[in-house]
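Heads up, one of the protein chains got dropped from this complex, but the rest are sitting where they should.
Going in written order, the chains are labelled A, B and C, and every chain counts its residues from 1.
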Amino acid sequence: ALLRYSDPTPGARQVRVAHLIVLGIGLFAVILLSVDELDGQIRHVLRIVIWTVTFLFLIEYLARLWVAPEAPHYDQDSETGARLRWAVSIQGLIGLLAILPAFMFFGGYGITGSDAASVFCILWIMKVGLHAPAFSTLFRVMSNERAPIASVLILFAILLMMAATAAHIFERVRQPEQFGSLPNAMWWAVVTLTTTGYGDVVPLTLGGRLVGSLLMISGIAVLALMTGVLATGFAQEERRREYLRVWEQVARVPLFASLGVVTLSEIVGKLRTRYYPARITVVRRGDAGDSMFFISSGEVEVRLPNGGSVRLGEGAFFGEMALLERQPRTASVATTKPTTLLVLYASDFYEIASHIPKLAEAVEVEAKRRREENLERQTAGRR
Amino acid sequence: ALLRYSDPTPGARQVRVAHLIVLGIGLFAVILLSVDELDGQIRHVLRIVIWTVTFLFLIEYLARLWVAPEAPHYDQDSETGARLRWAVSIQGLIGLLAILPAFMFFGGYGITGSDAASVFCILWIMKVGLHAPAFSTLFRVMSNERAPIASVLILFAILLMMAATAAHIFERVRQPEQFGSLPNAMWWAVVTLTTTGYGDVVPLTLGGRLVGSLLMISGIAVLALMTGVLATGFAQEERRREYLRVWEQVARVPLFASLGVVTLSEIVGKLRTRYYPARITVVRRGDAGDSMFFISSGEVEVRLPNGGSVRLGEGAFFGEMALLERQPRTASVATTKPTTLLVLYASDFYEIASHIPKLAEAVEVEAKRRREENLERQTAGRR
Amino acid sequence: ALLRYSDPTPGARQVRVAHLIVLGIGLFAVILLSVDELDGQIRHVLRIVIWTVTFLFLIEYLARLWVAPEAPHYDQDSETGARLRWAVSIQGLIGLLAILPAFMFFGGYGITGSDAASVFCILWIMKVGLHAPAFSTLFRVMSNERAPIASVLILFAILLMMAATAAHIFERVRQPEQFGSLPNAMWWAVVTLTTTGYGDVVPLTLGGRLVGSLLMISGIAVLALMTGVLATGFAQEERRREYLRVWEQVARVPLFASLGVVTLSEIVGKLRTRYYPARITVVRRGDAGDSMFFISSGEVEVRLPNGGSVRLGEGAFFGEMALLERQPRTASVATTKPTTLLVLYASDFYEIASHIPKLAEAVEVEAKRRREENLERQTAGRR
Partner (left out) sequence: ALLRYSDPTPGARQVRVAHLIVLGIGLFAVILLSVDELDGQIRHVLRIVIWTVTFLFLIEYLARLWVAPEAPHYDQDSETGARLRWAVSIQGLIGLLAILPAFMFFGGYGITGSDAASVFCILWIMKVGLHAPAFSTLFRVMSNERAPIASVLILFAILLMMAATAAHIFERVRQPEQFGSLPNAMWWAVVTLTTTGYGDVVPLTLGGRLVGSLLMISGIAVLALMTGVLATGFAQEERRREYLRVWEQVARVPLFASLGVVTLSEIVGKLRTRYYPARITVVRRGDAGDSMFFISSGEVEVRLPNGGSVRLGEGAFFGEMALLERQPRTASVATTKPTTLLVLYASDFYEIASHIPKLAEAVEVEAKRRREENLERQTAGRR
C-alpha cells in the first residue's frame, strides 16, 4: 500500500497526505532557515525539524526499498533484483537524493550554514512531483512533440543570437557596459524575447529599439508556436488517456459487459470518466440535462421529488430521463462515497443509440420502469 | 422575474441593467473615496452614495430571499427551507457579503476611513460575476481539467523552488539584500517565471543569469502547457453547451419537430445558436452565402429585391437559396425584435441532406415556392 | 474596380498598392513631424507631404462615393440612396474621417502644431485595416465568442479589483505614494495581471508579494483562458471560411462540375485553396508527395524529366501520380501566372475515392495517359 503513489485505496491516500504534510513542513523549515534575521533559538528549532524530516524520509526510503518486490513491475526478478531495479528507477533516485543530506550529516558535515539548507531544498522539492496525477501526461506530450519543440527552441536560439549581435553593433558605443560584449547582449535578448522585460538593460538608439521591437513581436510568435505545438499534442494525448481510463472502468457496468469488443470500443470512445468525492451533488433538480451517468464504482443517492430517496450502486445508471424526454432533471443525485462515474453526453447517446438498438432499448425500459415507480410513489405520497 | 440573472424576459433584463448601474456607481464611489487628496465636501457625498447603494443591496437581498421558494430548484422544500437553502447558495452568500457592511454600520462601526471602503470593494466586485453569461462554462472547464491544471501548477512550484535556490546560491554574495534569503529569491523566481519581470531584483552574476534565462524559457513552456490544457478543455465544453442550447431551441421549428429523436440528435449536433438584438442585418444582399437560418424565437424582415418586404416569424427559415443554388444572397434580412436563430452551415446541410432526404425536400419545395413568388412580384413591379 | 479592396483583378491590385504607398508616406511624414528636433526646412516639406496625402484621400473619397451605386450591395437603391448608404458604411466613415482634417484646414485651422498631426495619425491608421484580408474572420471569431470573452474580461476585472484592494491594505503604510489610493493600486494590478511588469510600482511587504505572486499566476491562467476561447473559435470559423472559398472555386474544374450537389459538398469539405503568385515552384521533383492539385484559375508549367515542359490551364489537375503510386514527385511544377489551386491531400483522396469511384477512375485514366506519354517522350528523347 505504501508503494504506489496513485493507489486509490483510503490507506494509500492517508499515507500520501501524511507524506505531503511532512514534505511541506520540511520545505517551510528550510525556507525559513535561510532568512538571516532569525534569532538563534528559532534557528535551532528549525534545524531539529529538518533533521526529523530527513529521518522520516530515510525510514520511508528503506520501507519502499523493502516492499519493492511486491510491485507488479518487478515480479519476474528476484527480491534483491527488484530492490536494485527500484533503487535505480526515477522514484528510487528521488528518494535517495532526499536522504542524501542525512548521509552527509552522519559523514560529519552537519547543517550549519544556509548553503546546506539550499541543497536540501532542491532535492526535496522533486518529491512533490511524485504526487502530480497528470505529470506523466505532460511528459508524454513533451516527448511525443520533441521534434517541433526542438525546432521552436532552435528558432528561439537563432532569433536570440541575431538580435543580440545586431543590438551589440547598434548600442555598443552608447552603452558599453550593457551591450559591450555579446554575452551581455544575449542576456538582454533573452529578457526581451521571452517578453519578461526586466528593464535593467534597455536599448536607447533608434537601431537598437527597432531590433528590440522586432524581437518582442517575435517573442509573441515564438510563444504562440510553442503553445500551438503543446496544445495540439495535449489534446491528442488527453483523448488517448481518457480512452484507456474508460476502458478500465467500463467492464464493471453489466449493461456494457455483454457487448462485443467492437461495439464496446465504440462506446468507450464516447464515455468520459468523472471522479466525485463523497457528498457531492452530481445533478440538481430543475437543471437542464445533457448527459446520463453510469456508476463504475462507489454509490449515489437519488433524492426523489416526493422526499424519498433511492441508493444506486456499482453498475447502475441514472440521468437517462433528461436525455430521453428532453426535460429538466426531475431529481437531485448526490454521492454517498467517493464515486467514479462514466458520463455519456446527449450528442453521443443518440449516435450510439442508432447503431446499437439493444443498448437504447435497455435504457428506455429502465427509464419507463422508474417513471411508473415515481408516479406510484407520488400518488401514494399524496394520499 | 427578479430571481434569475439569466432570464431572457425584458423585465429581468431591465432589473439586471439597473443592478449593474447601481453596482458601477457604488464601486466608483468606493474607488474615489480611497483617494486621499479629495476635500471633505466630496468625501461626504461619496459616503452618502455608498450608504444608498448598500441600502439598495439590502432591499435586493431581502426581495430575493422572499421570492426564493418560487425557484424551480427549491419547489420540493417548504417556504422556509427554500429560503434557507437559497441563503447558503453561492448567490445568497454573495448577496449577504455585499450587505454585511450595512450590518456593521448599524452595529456602530460607521464608514470613517478608507479601510472600510476597501472591504466594501472586495465584497461588491463579486456581484459582477453573477452577470457573466459564460462563467459556468469557464468553471466547468477548470473543474474538468483540474488534474492537468494541478500538474502544471506543481511543475510551476518545482521550477520555482529549484530556480530560487540556484539563484540564491549564485547571487547571495553579490546582492545579499535581494537574494540573501530563500523567500526573497522566490519572489524573484515568481516574477521571472511568469515573465512579468518587474526589474526590482535582477541577477548580475553569470550563473544567476543562466538560471534566469532557463527560468524565462520554462515560463514560456509553462504558459504554453497551461494554454494547451485549457484550450482543449474549453473546446470540448463549448461543444457540449452548444448542443444543449440547440436542443432547447430546436423543438420550436416545425420542420424538425416531426423528426424522430435519433435523426433529430444528428441535426442538433450541426446547428449553432446565434442571438441577434433588434434591427440587426443578418444577411446582406450580394454577400456570399454559406449558411441557412431557422427562427427559433423572434422575427425577421426580408427586404426583397423589388423593394417590398416580408416578415418571417418563429419556426420559419431563410437563406436556403444561397445554399441550394450556390449564388450570392438575393435579399437582405434584418431582425425586427430580439431574435434567436439556428444556423446551419453549407457543409453540414449537404451532409444532413444525404441522410434525411425528407428535410432536404421540404427546404427545396419552400425555396422553389419563394423563387416563383419573387419572379411574379418582379414582373408585377416592372409593369 | 476602384471600389473593392478585395477585388482580385490586376488593376484593383495596383490601386491597392498605390493606396498603401501613399498611406505609408503619409503616416511616416506625420510621425516624423512630431519629432521636435527637426529644423524648419524639413518640417515645411513634411507639411506639404501631409497636405498632398490628404488631398489624394479627398479625391479617393469622392471617387468611391461616385461609383458607390455600381456595388452589388446597393443595386436596389437609387443612385443617391446607394451613395448615402455607402457614406454611412464602415468604409465610408473611415474614408470621411481620413479627410476630416482637410475640411478643418479649409475651415481655417491649419496644420501648425504636433497636436493636429496626432489627430491625422489616429484617423489614417484605420485605413490600413481595409487592406487586411482576414480581418473579417478575426472579427467574426470575436463576435461569435463574445459571451466567453466577456466572461474572461469580467474574471479579469474581479481579480483586478480584489488584488488592488488587498495590495492597498498591505502596502499602504510602507508605500503611501504607490499604493495609497485604490486607483494607484489598480494601475499596479493591471500591470501585474497582464504580466507586463513595468517595475515602477512593486510590492515590498510579505503580504503584498503574496498577493502579487497569486496575481501573476492568475495572469497566466487568464491569458490561457483567453487563448483557449479564441483558438477554439478561430478553428471553427476558419473551417467555414475555407469551405465557402472552395465552394466558389470548385465549379471551374470540369471533373467536379458533373457531380451532384451532395457528392460535391463532401469533396468541397476536403479541398483546400492555396494562392500562388507567378513563377513559384508548387511541387519539386524528388520530393515526397502527399497531395494532388486542381487548377481553379491561372496556369502552371510542368517541367518534364526529359527537359520538355507542358502547360496546364484552368480546370486541369496534376500531382496525382505521387498519390496513386506512392512515389516521389516525377516532375517539378511552377506557376506561370498568379494561380489559385485546390489541394487534395492523400488522406482525403482515398476517403473520397472509396465513396465516388467515378472520380477516382477519371484521375487514374488521366494518370495512365500521362505516364504513357512520358515514356514515349523519354524514348524519343534518347533516340
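One rule holds in what follows: a contact is a pair of C-beta atoms (placed from the backbone, for glycine too) under 8 Å apart; a residue touches a chain by one contact, two chains touch by 3 or more.
Just so you know, these numbers come straight off a predicted model, no measurement behind them.
*Asks:* Which of these touches the unseen chain: A:225, A:255 or A:356?
*Replies:* Looking across A:225, A:255 or A:356, the contact with the absent chain belongs to A:225.
*Asks:* Among C:17, C:122, C:206 or C:375, exactly one should touch the missing chain; which is it?
*Replies:* C:122
*Asks:* In the whole complex, not just what's shown, which of A:32, A:138, A:186 or A:322 touches the removed chain?
*Replies:* Touches the omitted chain: A:186.
*Asks:* One chain isn't shown here. Among A:198, A:256 or A:293, which residue touches it?
*Replies:* A:198
*Asks:* Just checking the interface: what residues of subunit A touch the absent partner chain?
*Replies:* The missing chain touches subunit A at positions 71-73, 75-76, 144, 147-148, 150-152, 154-155, 157-158, 161-162, 165-166, 168-169, 172, 180-183, 186, 192, 195-199, 202, 206, 209, 212-213, 216-217, 219-221, 223-225, 227-229, 231-232, 235, 239-240, 243-244, 247-248, 251, 261-262, 264-266, 268-269.
*Asks:* Can you list, in ascending order, the subunit B residues touching the missing chain?
*Replies:* 195-199, 227, 231
*Asks:* So that we can see where the missing chain sits, which residues of subunit C does it touch?
*Replies:* Residues in contact with the chain left out: 27, 30-31, 34-36, 114-115, 117-118, 121-122, 125-126, 128-129, 131-135, 137-138, 141, 153, 156, 183, 187, 190-191, 194-200, 222-223, 226-227, 229-235, 238, 274, 284-288, 290-291, 303, 305, 307, 324, 326, 328, 345-347, 349-351, 353-354.
Throughout what follows, only the chains that are shown with their structure count from here on.
*Asks:* Write down the chain pair in A-C or A-B that repeats the interface of B-C; the criterion is over half of the contact pairs matching by residue number.
*Replies:* Repeat interface, by the over-half criterion: A-B.
*Asks:* Counting in whole Å, what is the centre-to-centre distance of subunit A and subunit B, each centre being its mean C-alpha position?
*Replies:* For subunit A versus subunit B, the centre distance works out to 26 Å.
*Asks:* Listing for subunit C: what residues touch at least two other chains?
*Replies:* Counting only residues that touch two or more other chains, subunit C contributes 195-199, 227, 231.
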